[in-house]
Every structure is written in structure tokens, then in C-alpha cells.
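Here is chain A:
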Amino acid sequence: MTAGVARPISGLVPSIPSAAQAAFEDVVVAYRERTVLRGVSLAIAPGERVALAGPNGAGKSTLLRVLAGLVVPRSGRAFLGGDPVDSLDRPAIARRLAAVPGQVTFPFSARVEEVVALGRLPHEDPFRGPRVADRAAVDAAMSRVGIDRLRGRDARELSLGERQLVLVALAVAQAAPLLVLDEPTAHLDLRHQVAVMELLADLNARDGTTILAVLHDLTLARHFFPRLVVLDGGRVVADGPPSAVLTRERVRSVFGVDVALTGGPGSVADAATPAAGPAAADAAVTAGAR
Partner candidate 1 sequence: MTIGGRSLALSRVRLRRPAGAPRPAALALFGIAVLATVVVLGVAAGSVAIAPGDTIGIVLRALGLPVERTWAAAAETIVLELRLPRVLTALVVGAGLAVAGATFQGLLRNPLADPYVLGTASGAALGAAIAVLIPIRVALLDLGLLNVLAFAGGLAAVAVVYRLGRGGPFAPLTGLLLTGYAVGSLLAAGLAMTMYLSGANLRQIFAFLLGGLEGSSWLRLAIAAPLVVGGSIAILARARALNGLLLGEEAAAHLGVDVGRERGILLGLATLVTAAAVAVSGLIGFVGLVAPHLVRLVVGPNARHVLPLAALLGAVLLVLADLLARLLGEIPVGVVTAVIGAPFFLALLRSARGGYEL
Partner candidate 2 sequence: MRPASEVPVRLTPSRATRAARSIATVALLGLLVSACGAAPTPAAAPTPTAPPTATAAAAATPVPSPAAAYPLTLTDDEGAAVTIPARPERIVSLTPATTEILFAVGAGPRVIATTDFDDYPPEAVALPDVASFQGVDVEKIVGLEADLVVAGGNKFNSPDALTKLRGLGIPVLVVYAPDVATVLKDIELVATAAGEPAAGAALAERMGAEIGTIGDAIAAAGRPRPRVFYELDATKEIYGPADNSFVAEMIELAGGDPITTGSSTVFSIPLETLLAADPQVIVLGDAAYGTTAEIVAARPGWGGMTAVEGGAIRPVNDVVVTRPGPRLVDGLRALALAIDPAASLPSPPSPAPGG
């Protein structure tokens, strides 16, 4: 057993909701046939970078949607910036939370900068439209994300990786303190996967943006995120640094797959090196345990 097993943290939530960028308090989400979330409690402090992992159907996407106010829990509450989500109207939520969707379709051709400009919607004057400040924000977001070279291109003609970067730029332009991503690296090639991850780390480190990302790729989660929350069957089963959370036993019990872990946290070689021997992995994990 490792020392990194997550303690239940529900006791934290009621006492410091105002300090949390986002928080869930015993959230239960159920539909007629099944219960998706069975009492999830979680707090995310400002400036954190958190990855959310778990098998399909664990409820990760649902958790994000509860936070965004798109799904109403049967019981329990979610908080954004200290306020209950159900007390906020959509524009207020949009000012606190920016979401990057997995993929979108464009029914009409649109230039990259026009797509990014959509991120300013919550800030625009409803009648007069974008102002100079909004346009400046769009430019800044595009530079920040590094897609200046895509300016003027039709968004529909971009590769999936480039599109994802555009969507991230849209969320950056939205200038919300919390950035939420649902599987941002699905369908991306390795280079773009790493690019997105490094961008998120950069946004978090330099701008202080709080990041909450649902990831399937455990390797990426382990490498780029200091905190990993594992959901299984609608419950939080682990919450902590990846080295503590992602043990071979846990991966086997949650995901049903036997894996070998190589390297330790922060190792750049993670993504490319083949699995080392089990003994070395165990040693690395123990060494990295908090």
C-alpha cells in the first residue's frame, strides 16, 4: 500500500468554500435508470492544476457539467468562486468558468480570429458588440496560445490539433479564472497533445489560471498535473499527487488493466520509454510517494 491514498476531504468543503475556485459538496446526480455521481465532494483552490481521470462512465464529464450549471444534481451543491452554482445566472457562470469542448463542428466557415472572438461573448456589450478591449483580448489570447500564424485561416480547414488550440484560445480570451477541459487531447497526435499540456501548464504557472481537465491519458496526467482525482463509479476514489494516486494496484483495480510504471513524476521520458521492470517501478513509486 502506498502512503498516498486520498483521505476523504469532504470535511474541508463547508469550512473554506470561499477560498475554493470550484467545489463540490456531496453532489449526487441521478437519472431515471442510473446514478451517475454518488456523493462527490471536492475542492479546488485557486491556481491549482487538477486532472480528473477514471474509466468511461465514471462520471467525469457529468461532474464538469454540474460545475458549469448544465446539470442539476439531485442533491448536493457545486460552488464556483465560493457561490453556489444554482444561484448564478449563465453570464455569471461564464465569467467564472471557461470551458474548452472536446470537438466542435462548424456549420459555417469562420476565420480563426472570429472563433476566438466568441470567447469574449460574456464580456461584450449586448447591443454594440465587441469593443477595442475585446478585440485586444482576442489578439492577446491568440498570441498567448501561439496561434498567431493561423490568423485569417478558415477554422474548418485546420487540423484537429490546430482546432483544439483555437478552442483553448477561445477559452483564454474568455478571461475566466477557472479553465475546464473535457478530454482536450482526444484525437490529437503526440506533438499536439504535448503542446496542449504544456500550454495548460504555462497558463497555470504564469497567469495563475486554475485548470481542471478530464484526461484519459494517464501518462499525460501523471506527467503534467500535480494533482490527480480519480473517479470510479460516481465516487472519488483517489485524490492527490499522481505518484501517490497512480499505483499499479490502483490502476488495476479502477481500470482493470495491469500496467508498468516507469520513471517518476516530472520525467520527460514517460511518454516514450517502454515499461521498465516491475521492481524499478515500485521503487520509483514508493520514492515519489508523499
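How were these picked? Simply put, all candidates are chains of the complex that A comes from, given by their letters.
Methods note: a residue touches a chain if its C-beta (ideal position, glycine included) is under 8 Å from a C-beta of that chain, and two chains touch if they have at least 3 such contacts; residues count from 1.
None of the values given here were measured: they were computed from a predicted structure.
Engineer: Pick out the one candidate among 1 or 2 that is in contact with chain A within this complex.
Structural biologist: Of the listed options 1 or 2, chain A touches just 1.
Engineer: Across the complex, what residues on chain A touch candidate 1?
Structural biologist: The touching residues are 68-70, 89-91, 93-95, 97-99, 101, 104-111, 114-115, 118-119, 121-122, 124, 126-127, 129, 132-133, 135-137, 139-141, 144, 151-152, 154, 156-157, 172-175, 177, 203, 206-209.
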